[in-house]
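Only one protein chain is missing; all other protein chains are in place.
Chain naming follows the written order as A, B and C, and within any one chain the residues start at number 1.
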Amino acid sequence: MFTIADKVFGSRLLTGTGKFNSAGQMEAALLASGSELVTVALKRVDLKGQDDDILSHLRHSHISLLPNTSGVRNAKEAVFAAQLAREALETNWLKLEIHPDPKYLMPDPIETLKATEELAKLGFIVLPYIHADPVLCKRLEDAGTAAVMPLGSAIGSNKGLKTIDFLEMIISQSNVPVIIDAGIGAPSDAAKAMEIGADAVLVNTAIAVSGDPARMAEAFKIAVIAGRMAFEAKLGSISSLAAASSPLTSFLDD
Amino acid sequence: MFTIADKVFGSRLLTGTGKFNSAGQMEAALLASGSELVTVALKRVDLKGQDDDILSHLRHSHISLLPNTSGVRNAKEAVFAAQLAREALETNWLKLEIHPDPKYLMPDPIETLKATEELAKLGFIVLPYIHADPVLCKRLEDAGTAAVMPLGSAIGSNKGLKTIDFLEMIISQSNVPVIIDAGIGAPSDAAKAMEIGADAVLVNTAIAVSGDPARMAEAFKIAVIAGRMAFEAKLGSISSLAAASSPLTSFLDD
Amino acid sequence: MFTIADKVFGSRLLTGTGKFNSAGQMEAALLASGSELVTVALKRVDLKGQDDDILSHLRHSHISLLPNTSGVRNAKEAVFAAQLAREALETNWLKLEIHPDPKYLMPDPIETLKATEELAKLGFIVLPYIHADPVLCKRLEDAGTAAVMPLGSAIGSNKGLKTIDFLEMIISQSNVPVIIDAGIGAPSDAAKAMEIGADAVLVNTAIAVSGDPARMAEAFKIAVIAGRMAFEAKLGSISSLAAASSPLTSFLDD
Partner (left out) sequence: MFTIADKVFGSRLLTGTGKFNSAGQMEAALLASGSELVTVALKRVDLKGQDDDILSHLRHSHISLLPNTSGVRNAKEAVFAAQLAREALETNWLKLEIHPDPKYLMPDPIETLKATEELAKLGFIVLPYIHADPVLCKRLEDAGTAAVMPLGSAIGSNKGLKTIDFLEMIISQSNVPVIIDAGIGAPSDAAKAMEIGADAVLVNTAIAVSGDPARMAEAFKIAVIAGRMAFEAKLGSISSLAAASSPLTSFLDD
């Protein structure tokens, strides 16, 4: 169990709704994941209507929506989008994504901090997507962020935890939950993120583009549990020399 | 489920019995691991008596013993040890370990192949511990090995899958089960081994030296399941460029 | 040859002056490095006097000083320090370092951007030390930076290019020189930085703490040349499969 703002979650696996072949496939995967917090791009939601197709597949009592601002280019657009989302989706939770760069989709630290400050003042529960920047994380805390969401590697790359050294710094210093976002490409990556002490992970592409999204979602679900369990049970240290687990006195000596 | 020789196993996690603080702690961890094949060093077994302390903790109907030859220095000693083990423990299964090097405990390819040939002829089910050497693996197949057990990194180092490129070669070519042995230091390593298609993993040090062996054993148990599930569900490819999981058309454009 | 602002440099190796055992050892290493741009911490310079010991060892016609602001905690302090430096050292070049974090010494993206904007307006040639953040690099360009100095890994860690994926993004997009700073621990790291297309590298700790700083400085000097040469000659691609460099038709077939 872990807490963001004042909300307690049983699952440490957050999921996203992009890139699935169909809404039905998406729904099956989300249910298999056990995820209780699911991001949905504002752009994909019909903010005026009631019967949006995506939303209809997300109406499960254990699932809370986490609208994201993907597509906004600066703090001003982010704040506007957040307000529309709050009204339409009746939630003040927000995954803040500001990535003006069309090629690598890396987040903008300056606009993200600015938007976090404003949105926190406006009463939003802000979860900003950021580079694995330890100082930015501390500044986001000062600005009232509810959590930080540093990336493991580029969005959708499936490259895993390329930023691990910096994630470890962030985790060691953070007073808010650290949720590793972007780049997690396999259950082993998710387990590793949990082993180093992350509070949670967000996975989307690796589930959606796999050969069997529902089964892959289940694999991520249990890998996250395994990683957290290992963190709590404390891993042994890594050594450069070998050390036999079996006795090495010669078999025939005695 | 997977099969070694003609025996079917439900669990793909093999465990070892070394380095635990007590026999009770060991037993609890082995039970938590769900492991059905457990290595025990011949040196530690009282081959003459019936009431050996270690063995008494391994008497569970779902657990088969896999005696290992740790401590032997060449094929001749290995064959002799194997014969003693078969008589005392009433099993013809054998984990063949020949590592004459006292510092890094790396296995000897020449003596291991030689011993495998002889032991297979003598009716043993041989599971040799080896470097991640693709050609050696094929030669062991020709010699009648029941499986191959290439190392991930040095025994007891907890360094993980340093040999991954070679493990992938071995897996792609093998006609016998590939069980990754040595160096697996965390559940994420075990999950990764399964994701690349290993049939099973053997873990000992990482469980025994953790802060809570029984809990760590459970973490490995489910990480192995997660990794296998991901292998079967097929992971997406890794790309160098980012690819958004949320739509990127500008939020306010339309 | 490469250019920062309007100044042409023959050497792509920048060096620092910290951590040497003596000023004489430092001078010998700097001369062996061939470096033409050498950072010196403002804190270590006697800004009032003329006969500062460190400076006396840096008076060589081919060496330009690059004062750094190590120790400042925000943009305001940085601008004040820069103005003192300009007056005392008679240079408007400045390595901007703002790292409020005492443990990991990671740079502050927000204050660094703010200080860069102000200092560029005040006529400084600003070279900011930053995390390997592609979006921040573009914003620094807009703010008038003369170059960007993203880190390879934590200062003084000798861990090498842990941020390589992000450095490649930065290099592919930058309109100003990219100088890899911090973490370069060996000549092979410096060569690698040049191979991926960095314009230059800054090395200090790895030279100063080595067993023989002057010889290590020379090793870095030529490694940087080798890496640049390889970049210009274009490296072959990396492949997953083996490909023999010798013919593989069987020797005895014909």
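The rule we apply is simple: a contact is a pair of C-beta atoms (placed from the backbone, for glycine too) under 8 Å apart; a residue touches a chain by one contact, two chains touch by 3 or more.
Treat the numbers as computed from the prediction; the structure is a model and nothing was measured.
Per the touch definition above, the residue from C:A154, C:L167 or C:I180 contacting the chain not shown is C:A154. Considering the whole complex, the residue from B:A29, B:L42, B:L66 or B:L136 that touches the absent chain is B:L136. Contact with the omitted chain, checked across B:A23, B:I54, B:L84 or B:M106, is made by B:M106. Only one residue from C:S11, C:S33 or C:N68 touches the chain missing from this view: C:N68.
Among B:V79, B:A146 or B:M169, the one in contact with the hidden chain is B:M169.
Although one chain is hidden here, its contacts on chain B can still be listed: residues 99-101, 103-104, 106-110, 113, 131, 133-136, 138-139, 153-154, 159, 162-163, 165-166, 169, 173. Take chain C: the residues that touch the chain left off the picture are 16, 18-19, 39, 41-44, 68-73, 77, 80-81, 97, 102-106, 154-159, 185-189, 191-192, 195, 204-206, 208-213, 215-216, 218-223, 225-227, 229-230, 232-252.
The rule we apply is simple: only the chains that are shown with their structure count from here on.
If you average the CA atoms of chain A and of chain C, the two centres end up 33 Å from each other. Between chain B and chain C, the centres computed from C-alpha atoms are 45 Å apart.
Looking at chain C, no residue sits in touch with two or more other chains.
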